[in-house]
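Removed from the display is one protein chain of the complex; every other protein chain stays in position.
After this line comes chain A, so read on.
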Amino acid sequence: MLFNRSLPAPARPSSITTLDGSDSEYVDNYKYLGVWLDCKLSFQTHIKHLQSKIKSRISFLFCNKASFTYAAKHTLVKLTPSITVPSVLSPKPHILPTTACQSEQHLGQYYTVPPSHFHTVFPHGLPPRYQQQVKTFNEGCVMVRQPALELISHLKRADYSKPTLRYLLYGVKGSGKTMSLCHTVHYCSTQGWLVLHIPDAHLWVKNCKELLPSSYHASRFDQPIQASNWLRNFRTTNEHFLSKIKLRQRYVWTKRESTEEGRPLGELVDMGVSRVKSSSDVVGAVLKELRLQAGGTEGGFRLAVAVDGVNGLWGRTTLKKEDKSPVAPEELTLVHNLRKMINNDWCGGAVIATLSQTGSLYAPSSAYLPQELLGEEGFDSMDPFVPVPVSLYSEKEFESCYLYYLDRHWLQHPHSQTEEGKKELIFLSNRNPSVLERLCAFL
């Protein structure tokens, strides 16, 4: 080894022979008495070796970084200043590339939905408390969880020339079914699918002020207000598809009005929004057209039917006819057409549904399984389906949520930022996402 402190490195001699004739080896770095020496007599090589040793010893801590408290991570990073591991300290949500690139390694982390997407993709469909949270935090972040990732992987690998697959999200109250559905809807939207999002099927079977007898079918009932609201939101979600899809059939509304074959779908939807009286029939026509054209090879698009609270379509309604007799769900045009949509006799898309006890009618509050909430008729119609269970937060997910609230300055009580407070939160909420959210709201 040749030591030299001047800038240019000394030229390497071809060979060095010792006095007794044997060749000695030329090295650039040598470890002597516990210190690594190099040609420039700087400590760089020594530091590099120390770094690699430290990294190998504490790498497991970085791998499990999500399970540490903020304080522990802070200490970790302070101790190892030279090791650059991005985003260990920042519980700030990562802007994960896109929904398409999310995978198992992103489980428990938050991804930000771009603000422009909120008005187009989600005019309806997000839970009301989540909408409030988006307004307060000035950003919308969704946690990547196992059920949503499972659904997305199924959607990626399904064969769309075969009849549609039905996916059913089920779980206890507050476990995150609607949020998983919204995550999947966002994925479908970014992939360019046509999304038919029904925010809550229970809204169509209760609290209807105007129930008109249907003009198309004598024994059915129309719901003009609900249908026109839904059509308006559908128009906001799928603006770009409305001019591309052409009707394949002539629809006659009254003696003087009709929509011809070959007109764009947008015209039909606009007519439904403006003429409130025939909006339920317009909804039926729109669903029929989309069903026929979804799997088409020329200009074909994939259709995602996302229904929240699908158990409302089978069961009982609280609506009454004029003679005070109860209305069955199949006597409502909207429900009748939606049931045809959920059947698997069309191809080129997927049906993603969620069970919900919260808005349901005449269902016990402890019921959450498909068999209990759908009833016999509903289960037979939905069968066969792919069940996707949604569980409560795991430890890692709870940590992630807790750190997110800390980062957004949501947990303000001084005790809630300590270990004791965190243990109490776990105890009080039992890791239920919605209960935790309500607890942290006033803490």
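Please note the rule applied: contacts are C-beta pairs under 8 Å (C-beta built on N, C-alpha and C of every residue); 3 or more make two chains touch, one makes a residue touch a chain; residues count from 1.
Rule of thumb we're sticking to: contacts and distances are computed from a predicted model.
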item	value
Omitted chain, identified by the protein name its UniProt record gives, among "NEDD8-activating enzyme E1 catalytic subunit", "Trafficking protein particle complex subunit", "Small ribosomal subunit protein uS7m" or "Coronatine-insensitive protein 1"	"Small ribosomal subunit protein uS7m"
Option from A:Ser153, A:Ser258, A:Gln412 or A:Asn430 whose C-beta touches the chain left out	A:Gln412
Residue among A:Lys135, A:Lys209 or A:Lys255 touching the omitted chain	A:Lys135
Absent chain, residues of chain A that touch it	132, 135-138, 408-410, 412-416, 418, 420-421, 424, 441-443
